[in-house]
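To start, the structure under review is shown below, and the notes come after it.
The complex is shown incomplete by one protein chain, all other protein chains being positioned as in the whole.
Labels A and B are assigned to the chains in the order they are written; within every chain, residues are numbered from 1.
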Amino acid sequence: MRSFQYSRPSSLTAAAGEMGGLLAQDPDAPAAYLAGGTTLLDLMKLDVARPERVIDLSALRGELGHVHPGATELRLGAFARMAEVAAHPGVIADYPVIAQSLALAASAQLRNMASLGGNVLQRTRCSYFRDPSWAACNKRTPGSGCAALGGVNRAHAVLGTSEHCIATYPGDFAQALLALDATLVLAGPQGSRTLPFGSLHQLPAATPHRETTLLPGELITEFVIPARAWTRRSLYLKVRDRESYEFAVASAAVALDLDGDVVREARIALGGVATIPWRAHGAEDALRGLTLTETLAWTAAENAFAAARPQTHNAFKIDLGQAALMRALLQAASLEIRP
Amino acid sequence: MTGPLFPQGGPNMGQPAPRYEGRAKVTGEARYPSDVRLPRTAHACLHLSRIGRGTIRGFDLTAARAVHGVIDILTHETVGDAIRQTPAIYQGGYTSDSLLPLGSAEIAHWGQPIAMVVAETYEAAREAAQRIVVTTAPHPSPAVDINAPGAETRALEPMMVQAGDFDAAYAAGPIRIDARYTTPAQHQNPMELFATQCVWEGDRLTVHEPSQYVNSVKFGLAEQLGVPADNIRVISTHVGGAFGAKGFLTQRTALVAIAARRLGRPVKLVATREQGFTVSGYRAETRQHVQLAATRDGRLTALRHEGWELTSRADTVAMGGASMTTRLYACPNILGRVNTVAADRSTPGFMRAPGEVPYGFALETALDELADRLGMDPVELRRVNDTQTEPVGGLPYTSRSLMRCFDVAAATFGWSGRSPRPGSMREGDWLIGWGCASAYYPAQAGNSAARVRLTADGTAHVASAGHELGQGMTTMMAQVAAEELGVPLERVTVSLGDSDLPPAVVNGGSAGTASVASAIMIACDAIRARLGVPRDAPYAALRAAVAASGLAFVEELGEARAHGRSPESLPDMYRGRALPLGGVELPDRVQFAMGAQFVELRIHRWTREIRVRRAVGAFAAGRIINPRTSHSQLLGGMIWGIGSALHEHTDIDQRNAAYTNANLADYLVPVHADISEIQAILVSEEDRLVNQAGVKGVGEIGVVGVAAAISNAVFHATGRRLRDLPIKLEHLL
Partner (left out) sequence: MDTEKHDTTAPSSNRRRFLVGSALSGTVPFLPHEAEARAPLAARPPGDAAPGFALHVNAHVYQVALDPRTTLLDALREHLDLTGVKKGCDHGQCGACTVLVEGRRELSCLSLAASMQGREVTTIEGLATPDGRLHPMQQAFMNHDAFQCGYCTPGQILSAIGCIREGHAGTPVDIREYMSGNLCRCAAYPNIVAAIEQARDQGEG
């Protein structure tokens, strides 16, 4: 870990102001916001992240830590702890996929530390990204290549990959947000704005180092999740090698609006299998207006992975991802939803 | 309120005394070697090779030296000849591998220590180690694993086992099984990191290091540094788990010692979790070939077990499990062979039940395949081939309770309710599988000494350089002295884990308790003899005898020589060379602890997660001195078995033999949620032959056979026979 200068502003305004000041002097300033620390300190210890200035946001918990489940929308402060949201009765009852995606992530301790904003921005677990002794990593060093392509890549992505990067997006919460059409509220030196969650993450394509569309110095302040007809019939299915405390090998966030057995509307996002939180629009279309059977669920699942491209060790993720989606759909359909 | 899970007592079983050091461990007062605070400590950080086999062309240490607080950087260029080349443990020496620490520009494997930074703070040492720039010439095609084209296979003739005529009997066998199995590289990953602190006072060196064998570290380090062994003291009071990883002297210790000498101040190294993957040994990957022939009623007529084990180029290391798997069942025609495959990797070492886990997996899975072919209950197959005589040399088992273990475990498990047809047991979306296997581990002991002092105030003190690894050594030592002398347990104190104490066997091979308990018993006998107090005399009589002696205390040294060791071997004990002996290595008998493992697992019909729902193990291991700590070791072993079967494998990059999952997020070990119903049953067994204490040891047997029971259960659930570990969901999709 490199040396850095440390500051701990007492408000959002002060934090954004500090970052804005640094960027005004040097638009490329190697400065970082520190929230829960569970990603940044990890990567700094690995010598992957090397900020020279760390702006600690831990004093902002009170300012941006709200959990407000309402009848029309759920508003979550970006500094709410994962654990608080996962355990909130209103979230569990009315936005189950949100609560489940958080409860099934990481460990109790990490969920007590990590902020929601930090969670959606967590970096890939690709072994080659996380070890700077591998020279080839387009995410770390643009143009250097991708060591994972010829390496151990069981954990890597089959969807959204490019010849430049196959690193998997590791989170869980993001799939829930994507499935429920969440909106982000952002703040930064240039002011505030909103952004559809689905526009946050960028495919690696030829620029895997560009992971999100945040502007310089911008940070997430709030998540807004609309309550819709399918929100309560939602769930997060996470498949792992061991029972807990592991990143997803494959996961599915699904939300269904049913008319009897007929799917009025479906929302599907996949995790563990793609380079970014992966919305399966095609699978949603395949379900709409039809009676949900095992066969239809399978058709939708096949559709979701039609464009999948396997690597040396991860071809199984196509079968597994399909199975996970199918299982999630049938499980969601069988949920008892109280009016 | 739930009562404790461990048994409260039983035949040939001592009391479930609470752990001697329990309070220290729950309050944080227990100081592990890296917790020892030494004034003016400088902090070290290793830099390991990031290429596979190759050569160092040069270092650029400019950036590293520029880090504020850096004091010294050791490389092969700066160390000079401060460390001597000495033989490894496998050649009768002390070190865990043959590579001279920072010995030359040659790199043998990825992860080899090639530099060490010493700085004022841990933070500075870490940064500087990361800023070291090395120019290297990598070998174009290092042999990265057991299957690599450049790896060299060598048959180990001394490990060959032969009886009857295997080829003829196999050819004539009415029912035959011919199957190949593989097991992966695995790492012990004790929770405690590999730490070393060294401090010199004049020409005397004290080393604080978690160890299973302080005397081996002491004498090995003396050889490496060219200093008298009497000048070195190694202290390892608490060890945060070892599992074979802390058995012998690794390269780091000499580096820290010479750094401390160069600086004239204490130096502390705590290797990172990732570095730990190559700082010490590991369980090497294996390939195995098993051929069985049997009559239609299940009697084995031919058994061949051949193994190939990965080793390093520098050292020929093999666990040789076929020497045991060929002697467990009655069979007239036997062939056992072991080969090593040398690749460009670090030297493997010992990991809990090193030979028994991989070889036991193959043999016990093959037996299940045979049972399936015969349409026979796998328990019954073991029964018809049970024997009290080892089949190769015709030697007797000192005791063998395999089928009693099977019967107890099967009854507890409810095995009779099994529906034998694969895929026939289901619950909703989950396929249910039941499987079983035998467990076995050689009963071993090594030469050990212990000193017992009985003081006039009626207290006793026991001292031996054994180790508390969590197995309960300290408690056991106190209990044995208390029982032998008749002193109340709470009046006995214990010292261990210090090379200044009477030497003990390396605490590996499940031999610690048997060896040290025997030495304590001898010392206590001597005390009673000196006082003229008969065995079972009341405590008051014992105290009266000390008082009458006019002495402040009576102290005796007990030296226990292990069965099969010559009298000439005792001096070796005082030179850090007391290794366990037993199992099939004795001229007159074989001695094993035995057990039976039963597992129920469930597999999701779509997503194929494999989860162990229940496990029952029953084990007969001679005398159980402390059922509390023994039970805990067996439970822990069984859980290790679950990890070994379903989770643990070290990923190897095919380009440079880098370990790509050298951390605890990616090298998966079982977590709380993986373990639900699990039962370890202590089956009573008395063995007066095995050693003075009648103890066979329970540290390792719990893990043996679990992987086979799981693979057999997977077959039962799905009809798919998986012969490669670990078994993961993708193998069942």
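Quick notes
Just so it is clear, a residue touches a chain if its C-beta (ideal position, glycine included) is under 8 Å from a C-beta of that chain, and two chains touch if they have at least 3 such contacts.
In this text the structure is predicted, and so the values were computed from the model without any measurement.
Summary of contacts with the chain left out: across A:P9, A:P69, A:P96 or A:G188, the touching residue is A:G188.
Only one of A:Y245, A:W278 or A:F316 touches the chain withheld from this view, namely A:Y245. With the whole complex as reference, residues 1-2, 4-6, 18-19, 21-32, 34-35, 37, 67-69, 121-124, 127, 188-193, 238-243, 270, 272-273, 469-472, 628-629, 631-633, 635-637, 639-640, 663-665, 669-673, 675-676, 678 of subunit B touch the missing chain. By the touch definition given at the top, subunit A reaches the unshown chain through residues 1-6, 8, 19, 22-23, 26-54, 56-58, 78, 83, 87, 106-110, 112-115, 117-119, 121-123, 132, 139-143, 188, 202, 207, 209-220, 243-245.
Definition applied: only the chains that are shown with their structure count from here on.
Between subunit A and subunit B the centroid-to-centroid distance comes to 41 Å (mean Cα coordinates, whole Å). Contact residues on subunit A toward subunit B in their complex (touch as defined above): 1-3, 45, 47, 125, 127-128, 131, 133, 150-152, 154-155, 239-247, 249-250, 316, 319-320, 323-324, 326-327.
Subunit B contributes residues 50, 68, 123, 126-127, 130, 429, 604, 606-609, 611, 646-647, 651-655, 658, 660-661, 665-666, 668, 670-674, 728-730, 733 to its touches with subunit A in the complex.
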